[in-house]
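First the structure, then my questions, so here it is.
The complex appears here minus one protein chain, its other protein chains still in place.
Lettered A, B, C, D and E in written order, each chain numbered from 1.
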Amino acid sequence: MQRPSGRNFDQLRDIRLTRHYTKHAEGSVLVEFGETRVICTASVDSGVPRFLRGEGRGWITAEYGMLPRSTGSRMNREAARGKQGGRTVEIQRLIGRSLRAAVDLEALGENTVTIDCDVIQADGGTRTAAITGACVALADALGQMQRDKLVPADPLKTLIASVSVGLYEGQPVLDLDYLEDSNAQTDMNIVMAENGAIVEIQGTAEADPFSEAEFAAMFGLAKQGIVELNRLQREALA
Amino acid sequence: MQRPSGRNFDQLRDIRLTRHYTKHAEGSVLVEFGETRVICTASVDSGVPRFLRGEGRGWITAEYGMLPRSTGSRMNREAARGKQGGRTVEIQRLIGRSLRAAVDLEALGENTVTIDCDVIQADGGTRTAAITGACVALADALGQMQRDKLVPADPLKTLIASVSVGLYEGQPVLDLDYLEDSNAQTDMNIVMAENGAIVEIQGTAEADPFSEAEFAAMFGLAKQGIVELNRLQREALA
Amino acid sequence: MQRPSGRNFDQLRDIRLTRHYTKHAEGSVLVEFGETRVICTASVDSGVPRFLRGEGRGWITAEYGMLPRSTGSRMNREAARGKQGGRTVEIQRLIGRSLRAAVDLEALGENTVTIDCDVIQADGGTRTAAITGACVALADALGQMQRDKLVPADPLKTLIASVSVGLYEGQPVLDLDYLEDSNAQTDMNIVMAENGAIVEIQGTAEADPFSEAEFAAMFGLAKQGIVELNRLQREALA
Amino acid sequence: MQRPSGRNFDQLRDIRLTRHYTKHAEGSVLVEFGETRVICTASVDSGVPRFLRGEGRGWITAEYGMLPRSTGSRMNREAARGKQGGRTVEIQRLIGRSLRAAVDLEALGENTVTIDCDVIQADGGTRTAAITGACVALADALGQMQRDKLVPADPLKTLIASVSVGLYEGQPVLDLDYLEDSNAQTDMNIVMAENGAIVEIQGTAEADPFSEAEFAAMFGLAKQGIVELNRLQREALA
Amino acid sequence: MQRPSGRNFDQLRDIRLTRHYTKHAEGSVLVEFGETRVICTASVDSGVPRFLRGEGRGWITAEYGMLPRSTGSRMNREAARGKQGGRTVEIQRLIGRSLRAAVDLEALGENTVTIDCDVIQADGGTRTAAITGACVALADALGQMQRDKLVPADPLKTLIASVSVGLYEGQPVLDLDYLEDSNAQTDMNIVMAENGAIVEIQGTAEADPFSEAEFAAMFGLAKQGIVELNRLQREALA
Partner (left out) sequence: MQRPSGRNFDQLRDIRLTRHYTKHAEGSVLVEFGETRVICTASVDSGVPRFLRGEGRGWITAEYGMLPRSTGSRMNREAARGKQGGRTVEIQRLIGRSLRAAVDLEALGENTVTIDCDVIQADGGTRTAAITGACVALADALGQMQRDKLVPADPLKTLIASVSVGLYEGQPVLDLDYLEDSNAQTDMNIVMAENGAIVEIQGTAEADPFSEAEFAAMFGLAKQGIVELNRLQREALA
């Protein structure tokens, strides 16, 4: 089997994490998974949503968007249509849940960090890139909170990263680009912590259900990819 | 460990599938997972959404809702608020994707089946009950299409069913009710076909990431539960 | 004249009122007028809307919805369309106004009861069934409030019930089903209290205005039907 | 009993109907019921809504609005809030239904007349003024259609008019202004044709149900008021 | 060059300002620029928007709308469509900004004046008529506030008025009506204070950019028109 991208089945795309990409946000990272480029910012606010008030815990929430022409043909602008699409909602909920698992919400105090992930160029894997980049932006924002004495210690429990795996022509492959993803039989996104623990698994049979053995093979690839992504995150944060 | 429900760790709630629950829909099932009750209807229309026209294939789509007082405290009515919440959107996308994997869309022709899952009483596991019940409603609707000569053969490739598993006080348990779910560390929903192949896996660490071993234990429980659910679906359809 | 339903001109459909239909709401009734089935719940909240604060009076409000496939052909889901239709708004305002006339709002104190009427199967007369069933759910909720010491005495002043009357082939008939309603020249919905006093009259000439004599004949039928409905409500509440 | 307005119990306010009030619409009437002032326009379009296409019949529809400061304290602008309120929806449906009963829709052919009723000053009875004025605007628009040879004969079957009646300090009174309406126990709006046939009755007990005898007294007053309104409509159209 | 309206190039239409046009608002003016007719009301509320609270300053804001049949062919009602169009938003922002420049917001105290401009008949120049009329309504409302002792002195710093100028067949012309505006190459709206100072300039090349000399000629005409409008405003307020 030859991947359209020419990569080995277990090879990530070129990954780049550029910190301090914009100047206003407490954390701001441009993440690139090959030609997929996402701006991730982390914004700190005091206070928490109503359902958490007085609990002494903080909150992490996320929003996701794509520039209308980040894709091959122009999509409608969600702000002009007046609502976010189902895919957008699903992705931003995934990002928020994943990052909450990385943070000690008690240690965060009654503060909220809002993650914004905006795709400026899409080539497959925007949600995994977003999670991986957003975690670095979050780390920066939490660092800033410590320097500003808003929290006494670092609320970050672990880095998390995310990668996609799929079955392409029956073979498990790591980190699918758009062309590979469009032709894959299965699409799985995995979010893991640095110690190999699982934060989220979302696997979807595009047309035909897949077997436990295929699942295991894909899962193994993902683990390996995430180890590499965690290494790149640590390097960027150094 | 003692489950709040008093069930064994690997025990489903009482499951009931009542076909022909309402009279207008081509398929109409009341599904009960213990005290969780969901009305699932399958409605047949000729034609497909714009993006599929002329492809010779059909489409399955799903919508999900909860009656405002299906829950312990009244929720706002989404129709009155003017938008569906993120959780609703996420669930109805899951139901639609799962059922599409059960059907040979070519064999369906350019027809659409719309699944509606409306929760009239919620006690945990509404999405897994909805998928399990909706598959029976879908089977009925596809049967009706055959009798009406709208399709030459049955487009249903397999039954699918869904169940939740979680870690409760560190132990894997099957089919969590609301009380158990609220206190679980992990929440996983699995959709499988009759041959044990995986249609969807969605696992979420509520606060702390979980290990591969825990994942494997939960997955094993889910498989066993789905075998039983498939048996009950076949029985109902007999 | 022969009614499509085969009933006498002054004959109600089979009426069933099932209390405690769902478990969470303070009042929960399944009402059936023949094949029309509506779930009516009454939910109690402390506090009142802003325009009533500090007045020492309570409030009753109502919302109405139809499951998308409660009807012969599937309707769009209002939550997905992002707004309630004009008919929905008109009906829920009617339900709310009618029930407020049944309650001593001073005696209710600064509490709100929200009525939800959700049609799970429609066969004509959903609004009259909804009002008749909702009044029983409301009675249950107010009873619960007394047991919970939220109100010192029962705020319910009277039961109210509602029925439709129409002119079918020039003849007044009681409690029209869908087939009759579709072919009626006039459609009138009447809400009355147990003592025969009028709560709401809404009469509409579908195409041709109707005479006072026709009005009087229809009104007489409605009175008789409501006496029977009040009897069935009392029986259910016994 | 002394009415706040000083009028006799059976006395209409000063009624004025000014035709050709604005220049663009096929029919345009300023209607004044005392200090209540409503601009009613009737706009002709070829074609009918989708559900009527190919049936050979026309359609009459209506929209209603209030200028934000037509009332004592400024209301929010519905266009800015992004939705029409329940009262607006209810009123515009009433106006549309009432006017459809006045027209032979077959004779109208596949044309639509859209009625717009915009309240520029409100002092009670805006819906009855709107219906009464809109019927004159409609008559003008249908006359224009005849002159333009869009219809072979006048589709107007009858003039219709509308008036409110209520119980004020236990006494039936005709055509309530704002002050009277705010203090009335009952509010009834009646729409009738020139021959005394009933087009719509909408009676609402504000707090206490009312008796048949009270209904009859109010109805009698309304009939008398509508005879006078029809006379003024004919005078205006002469 | 002959203008379609037959007016001289530097001639305003007949301008009429009718104060106290409706009874509820603190200021209410019907402004007519020829056949363009706009109802302008100014409504006083205590308090200011959130972003100004505690600053000791007041606020002026404006909303604009057109009756659906104020125009040659019926426009959709914005309240029914569920949103205000881009042109509406642009115009109401212009009106609000312009009037804020006429008022000493400190002297207004923490009060808000809301301007509503509703076009009942459109024939070009609705925004300039609206500003010119709204300033008179605002003056009346501020006068009322003084009489009510809500402000110690008149917060109005200057009258402002607005007029359009354009290039019609290459010639600058003043105060374009609809026919002229539809055929103009350039459309400029100017708002000025009584002392000739500029409040707003908005000039738009419809198709071809215009020269500085053309700009200067148009600007000169506008100044002259605004002197006349200010005179008419003073006359109306006398």
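By our rule, a residue touches a chain if its C-beta (ideal position, glycine included) is under 8 Å from a C-beta of that chain, and two chains touch if they have at least 3 such contacts.
Keep in mind it's a predicted model, so treat the numbers as computed, not measured.
Of the listed residues A:53, A:69 or A:234, the one in contact with the hidden chain in the full complex is A:69. Checked against the full complex, the one of E:112, E:202 or E:224 touching the unshown chain is E:202. Screening A:45, A:106 or A:169 for touch with the missing chain picks out A:45. Panel shows chain E; residues 83, 86-87, 89-90, 92-93, 97, 100-101, 158, 160, 188, 192-193, 195-212, 215, 219 of it touch the chain omitted from the view. Mapped onto chain A, the interface with the missing chain covers residues 22-25, 28, 35, 37, 39, 41, 43, 45, 63, 65, 67-72, 74, 77-80, 82-84, 88, 114, 116, 118, 120-122.
Quick note on the criterion: only the chains that are shown with their structure count from here on.
Residue-number overlap of contact pairs with C-D passes half for only one option from A-B, D-E or B-C: A-B. One inter-chain figure worth recording: chain A and chain E are separated by 50 Å, centre to centre, where each centre is the mean of the chain's CA atoms. Contacts with at least two other chains are made by residues 82-83 of chain B.
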